[in-house]
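Before I ask anything, here is the structure I am working with.
Only a single protein chain was left out; the remaining protein chains are all shown in position.
After this line comes chain A, so read on.
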Amino acid sequence: MDSTELAGRLAEIVGERHVRTAEGDLEAYARDATPLFRHRPDVVVFPGDAAEVAAVLKLATELSVPVVPRGAGSNLAAATVPLAGGIVLVLTRLTEILEISAPELLARVQPGVSTRALAEAAAGRGLLYVPDPGSQVVSTIGGNVATCAGGLRGLKYGVTRNYVLGLEVVLPTGEIIRTGGRLWKDVAGYDLTRLLTGSEGTLGVITEVTVALVPKPAAARTGVAYFADLAAAGRAVAAVIEAGITPATCEFLDRTCVAAVEDYAHLGLDTQAGALLLFGDDGDPEMVQASLTRIGQVCTEHGATGVTLAESVAASEELLAARRCSLPALSRLGSLTILEDATVPRPKLAEMADRIAAIAARHELTIGTFGHAGDGNLHPTCVLDVHDLDAIERSHAAFGEIFAAALELGGTITGEHGVGAAKLPYLERRLGADQLALLRRIKAAFDPAGILNPGKLGS
């Protein structure tokens, strides 16, 4: 079936207004936020509800046409690039917050709702939606669940999977199922909610999400500590945790990242320092104050060259907002920015930082590193010239070595961005052949025709 015919069949399902086949529209959906990956789909479709999603998937299974579900396309692992063409199924029409239940501490939302919109709606009811990915202004809840997004509150509170209570999911064969529900305690059956969280659009299409909320902490503040280098900051983080403190936020940025963020946000950060540690806590105001003071002390005892605590809520929020922009701010330094994602056990943080620096030096690359220090989650980011093909080659080699180093230190190849197409070549080294084979059998059970997001997990 050619793409005109396919578009016709899709138009019968969603209406002609919600189908795109023009070259320019296909080009716009040929990529997401991942550099160096691009492939045009044959058709883009915007379903308006779960029934339409089901009909689209059923048709795709019948015709063996690949389908890539997509939200805002802010992922950094090429998880929404339609590598095999076919249909890009965009969920931006599903943007309703269906329910916020304060007594049950939960929200029920459609997948196209942005993380920020959900957080604001929850805050309006005195509640907190905990997961806090850096791209929250644009990222969608559906995408957050599909990739099990992390973010700035991981250390104390966990990540997206710790807050997903239930899902409505359309299977590739067209059935609509509901996994989990509104309960914390529910052990009836395999935990498909967890299996689908982080499945990156390879097992089903999420059409509704029920998330747990928590009461909004009375206070939240941040502070900044400066260090000679990232490794020193990493050692201080380990010391803070060992001292029995679990900050809500514990982020670090190296010199390169501090300079880029300062250039964008003009916060008066010390750009001379080798590294910055941004720490924060929330809860009872007095407890927060005590916690931040104690973290500052431990940092000073472990080599911090300066510590300041944000004086106001606004100043705290500015610092966090600036941190969320680290990646795009880095792109001021070059025409191509490749951000990666690796995680190591917390005590290995300093060693990993040193290894990244050594790998960058050996390959003569500029690699700025920032990340969620509290989680051992680093984002080494290579900034280069898009026309320098040799440097791009070297960056691939460097990242290969960085992932190998993470695995060697007992870590993983991705802490929060997901595998997508970008990390697929490294997956077997993380999971082993037997587990990978099991993953493929699971994929086949959900998606017998292999239509959902081919070239990604389960392929």
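In the analysis below, a residue touches a chain if its C-beta (ideal position, glycine included) is under 8 Å from a C-beta of that chain, and two chains touch if they have at least 3 such contacts; residues count from 1.
Throughout what follows, contacts and distances are computed from a predicted model.
Of the names listed as "Glycolate oxidase iron-sulfur subunit", "Sodium:proton antiporter", "FAD:protein FMN transferase" or "ABC transporter permease", the one that matches the UniProt record for the absent chain is "Glycolate oxidase iron-sulfur subunit". Across A:Y29, A:Y226, A:F370 or A:Y426, the single residue that touches the chain missing here is A:Y29.
Touch with the chain omitted from the figure is made, among A:S3, A:T92 or A:N162, by A:T92.
Along chain A, the points of touch with the absent chain fall at residues 20, 22-25, 27-33, 35, 46, 72-74, 90, 92-93, 95, 112, 114, 116, 135, 137-138, 264, 325, 327-329, 331-332, 335-337, 386.
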